[in-house]
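What you see is the complex with one protein chain gone and the rest in place.
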Amino acid sequence: MTEIFGVGLLTAITFLPLLGMIVVLLIPSGKDEASKATSLNLFRWVTAGTTFLQLILALVIYSNFDFSLAGVNQAETFQFIEKVDWIHLSGLPMLGDLNIQYFIGIDGLSAPMILLTALISFVATFASWSIKKAAKGYFAMYLLLVMGMMGVFISLDFFLFYLFWEIMLLPMYFLIGIWGGPRKEYAAIKFFIYTLFGSVFMLLVMVALYFAAGSFNLLDMMNPNNFKDGSLLLDSTWRLIAFVALFVGFAIKVPIVPFHTWLPDAHVEAPTPISVILAGVLLKMGTYGMLRISWPIFPEAVAYFQDYIAFIGMFSIVYGALCALGQHKFGQRDLKKMIAYSSVSHMGYVMLGMASMNSAGMTGAIFQMFNHGTITAMLFMIVGVVYDRAHTRGLDDFGGLANKMPVYTGVMTIAWFAAIGLPGMSGFVSEVMIFIGAFESYIWYTMIAATGIILGAAYMLWALQKVWFGKLPEKWEGPWDPTGKVYKHDDINGIELAGLVPLAIVVIYLGINPAPILDMMNTSVNHLIEFVKVSGNFASLGL
Amino acid sequence: MKPETLLLLSMIIILMPLLSFTVIIFSQKRLGQAGGVVGSIFQGLTLLLTIVVSFTKLTTYADAGMIQQTIEWFSIGNKSIQLGLGIDNLAAIMLVVVNLISFLVHLFSTVYMHGDKRYPRFFAYLGLFTFSMLGIVLANNFLNMYIFWELVGISSYLLIGFWYEKDSAADANKKAFITNRVGDFGFLIGILILFVNYGTLMFDQVYAQIAAGNIPYGSGAWLSAAGILIFLGAIGKSAQFPLHVWLPDAMEGPTPVSALIHAATMVAAGVYLTARIFPMLTADAMIFVAYVGGITAFLAATIAITQTDFKKVLAYSTVSQLGYMVLAIGVGAYTSGFMHLVTHAWFKACLFLASGSVIHAMHESMHHAHNHDMDPQDIRNMGGLRKTMPLTYTAFLIATLAISGVPLTSGFMSKDGILAGTLAFAELSGHWLLPLAGFGAAGMTAFYMFRLAINAFHGEAKTDIAKHTKENNWRIVGPLLLLATLSISVFYAWNPFNAGDGWFHDRVKAPRTVVPAEFQFDFMMPLEAEHGEAVMAHGEEAHSEHAEVADAHQGEEAHGGHHAATKFEEQMHHAHYPAMIASLLIAGGGILFGFAFYQFKVFNADNLANLIKPAYKLSYNKWYIDEVYQASVIDGTINLGRVLSWFDLKVVDGVVHAAAWIINKASLAVSFFDKYVVDGMVNLSATATGFFGAMFRKVQTGKVQAYLAFTIIAFMIILFIVF
Partner (left out) sequence: MGIGLEHFLIVSGLLFALGIFGIITRKNAIMVLMGLELILNSANLNFIAFARYGGLNIEGHIAAIFVIILAAAEVAVALAIVLNIYQNYKHINVDEINKLKE
């Protein structure tokens, strides 16, 4: 099954949100109180319905996905392929023929990301329930964002990839800039400029690759034999430079130290669902881009820079963890900021795994991308729950929430310990796999990186103690909402649970039985490693 | 019973407490005070099954080595990550220890925790803990061990922080978890070394490969490192120096928890792990293990002498005794070390439950007296409890005798074996500090335990509260008496002076080392050769995924074979009686001093304390280790985090802001240029045009006559130019 109602599955899953967005835009906002409330509910449920359908589609894709096909650089082993000429211009001055294809398909590298995107988009909808201001615009933007994210993961044409990459940027800017916290403009602009800065590098390399390969097809670019004689990217120095430029473009998105400072600000200012999406999906685009584009196109550069990338990964782990620890004593002491830094640390694991260039490390890296997505999404949603009630996230402003909100605390415990890497939760499996992989290649880096598990426990448990243990401050003793209109009781409500419980189930299930996701990517990862290793040597011999 | 059935039952044993946890945690409100009963029933069933399984293993399959089954969890590349379940004699004995104590603690807690607002949750956590602990016990590979290791950590975290409203409890559980994480860090690295080199984490397969001469990275140092790193995990969990600091603080948890987790089972997991990796410990690693154990045993004993909190004394005593066990394994006295684990589990659980009984009684008494300010755990507030709580006192006394190493008790037998081991080891290797630490700690143990017993139970009641305490009901006293009974030597060997004849030493034999001869003490090596091959054959056999029972011969090989094989064991045999006599004298001395100081007041303890004030303060303040950690590692890390946060905000982000500033200023400059230069040019031309326009405008008078005049003039000029 590759089509649904005559539309390719991947096209359907990508453009479904666009449809939802049109529906949202068509619904009138309403004039008086009652009709406003009705349309607010309509916006919410249309979005929830759209993302739910998307999730169903993702599951359909999963069930029809053939685990034995590798993809990566072989067009014939990609799945759910759709390939249509999109923009075709010939005889242009300088460019010659311009041929951009609507070329989409997935393999084991992108399939987990499709699942993740669909899942996170769905649960983040429930976190959006607290958005009341300009709801129409919000949900329209939200759905556009979802479309952009999905598009990035299915594109096999560099131009298309770039297009979706930029499409996603725009709604993100507005979502942070309009619905964000007190310093939202600053954060939104910082995010936008930072990412655009990276995009410029990507654009340059894309154009260079286009001139070399003569098309935007990513798979064509992976084989230097397709390159025209005398093109810049046959020169090994230029290839290294191109790799670094592309790497910086993606690294900003990951983000790795020292390109990470947009992340804490963006997280702190973004509304809860946007933080969830940002941490859950957007960060993965950087590492996904590396795996999909940088690694197979510049394999010898990967071999050349491998050690540095591993160092960067190790450094990000420790640096991010220490900064997260430092948030307890420094600056705004904001719970969200601490989690943002923990993201930097956890994405460092991904980099370390990707640098190891063996199947344990790489599989672990992709699995960690998935797990970090689900776990950090939970963390942000948990912070969102308390923020919606107390309108503060300060680490020092709370205490004793465990007694006030027992169910909430129970869910929190799952997320918190998953983030610490407790066995039985998915994060443990991926971290161990990364450590195994990295240890094969880099003994000492791995040893230093493994201190991350101590520091991780330290900052997470400290925060847990500050917010949930101890005594409740006097100011929170009464009910959150004395009128009882918004929050009928103090504990977490059904909508919030609807967002958190699916994630908790996924986290625990994959912690006990990680095979469903691992099997999905095994073939592709092994093929990628094989391919990168072989052509890495091939290219370094001077073609 | 077939081995498959045995494994199936073991599986059920593991899952039963998990089921208990799940049932209780999801129906806390509905269960209410019935939660305790539900938990106890589940645990009781587990215990029954355990007795069946362990009895079968220890009788029918006593020589069968490890009965195990392995399944693939997932595979990465060409490597397969496996999980497994294995039961050998060690595990069988451990199962009984864990489940029996867990059951007794369940029973005890139904009274002790009565009326607590989170009563059912307590039993849920107990179930979670028991599940995790059983996972460690029945692991047949390092990965399982590590997984449940962490789960034990988390259940311990939840239980220590059960009364999380108290800041001290919340601090303590955080401290416990993070300190354990430091050890786990080493454990993890050790596992990584093994997995990267051997591609498997099965105990038997790893040991078979080492025995075949395949050592990590081809270097003995790495083999030692692997052993020491894994042992780091044990240092954390078994509260060995220098990571022992969490255990005394963990006493913030409810007392039954202290008995179950922080005395009998979880902390013993480290020792259990050390016993598991015993075959792969090199000479260097053994020395390391032995010294860590020796230092811990001695250090903790010196601290225990001056503590005044009932539970703190017991906590340091636990640390000290765990040091003993580790010391035993480090010097090669494997069986005695493990035996001490078991005997200690009984008598220490008994001591803790007795302390719980006392504290409960004190609480009740305080409750009646409407006194809520007194510390019910301070021994300076007790005294004379012997009369009001005779059964508790009896149990406590028996356990105290056992821990002090008085003959006819279990503690005497196991401790004696350990001391003999250290003596033998010292004679063969020259490390005389080890037996010194061992005997020193033994003397101090006897002293501080009797100090505790006399202060709390003998003499006159020091407060009214203590005077009005009452004996507790059977669900508290029953477990105490049962545990006290188990502290009698007869359960381990008929001859109270020679444990070697008993069933315990017969069933638990030191596994033969697999370390290549050049990295091992020669006296640890078997005197006959060619065992390596036999072990290897066993390892290969273990690849099969089916439950298997190695045949008798192989099982014997894996478990140390026909004994009497190493020089060390012979030496230990010789050291048996000297050690026994010495330890009797020392323990007797300790007890004597205890009575002299506190019962008969022959000496004044306060005067002595004043006399050696610096030493007293050092001990009372726990050697200032907490303070040193706080000042160095903890503050260091936090301040580093703080500095990095500052660095991140000011420098890294500062660079970003500086870049933004520069671009901003550059754009200002450009806009200045744009405004005044580029635009200036445009304006200039406009101004010039305007100027000339204004000038010529004057000519345009609108008067026809003027135009005519101009025309004429112009015509004249043209004429003039042309001609």
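Chains here go by letter, A and B, matching the order in which they are written, and residues are numbered from 1 within each.
Heads up, the rule we're going with is that a residue touches a chain if its C-beta (ideal position, glycine included) is under 8 Å from a C-beta of that chain, and two chains touch if they have at least 3 such contacts.
Just so we're clear, the structure is a prediction, and the values are computed from it rather than from any experiment.
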| item | value |
| --- | --- |
| Visible contact partners (per top-of-document touch definition) of the missing chain | B |
| Per the touch definition above, residue among B:633, B:658 or B:712 touching the missing chain | B:712 |
| Sites on chain B contacted by the missing partner chain, in the whole complex | 702-705, 708-709, 712 |
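Definition applied: only the chains that are shown with their structure count from here on.
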| item | value |
| --- | --- |
| Residue numbers on chain B that touch chain A, as the complex places them | 25, 73-79, 146-148, 150-151, 154, 157, 161, 164-165, 167, 169-171, 174, 177-178, 181-182, 184-185, 188-189, 192-193, 195-196, 637-638, 640-646, 648-649, 652-653, 655-656, 660 |
| Residues on chain A engaged by chain B in the complex (per definition of touch) | 190, 193-194, 257-258, 260-262, 319, 322-331, 358-360, 363-364, 400, 402-403, 410, 417, 422-424, 428-429, 432-433, 435-436, 439-440, 446-447, 450-451, 453-455, 457-459, 461-462, 464-465, 468-471, 514-515, 518-519, 522, 525-526 |
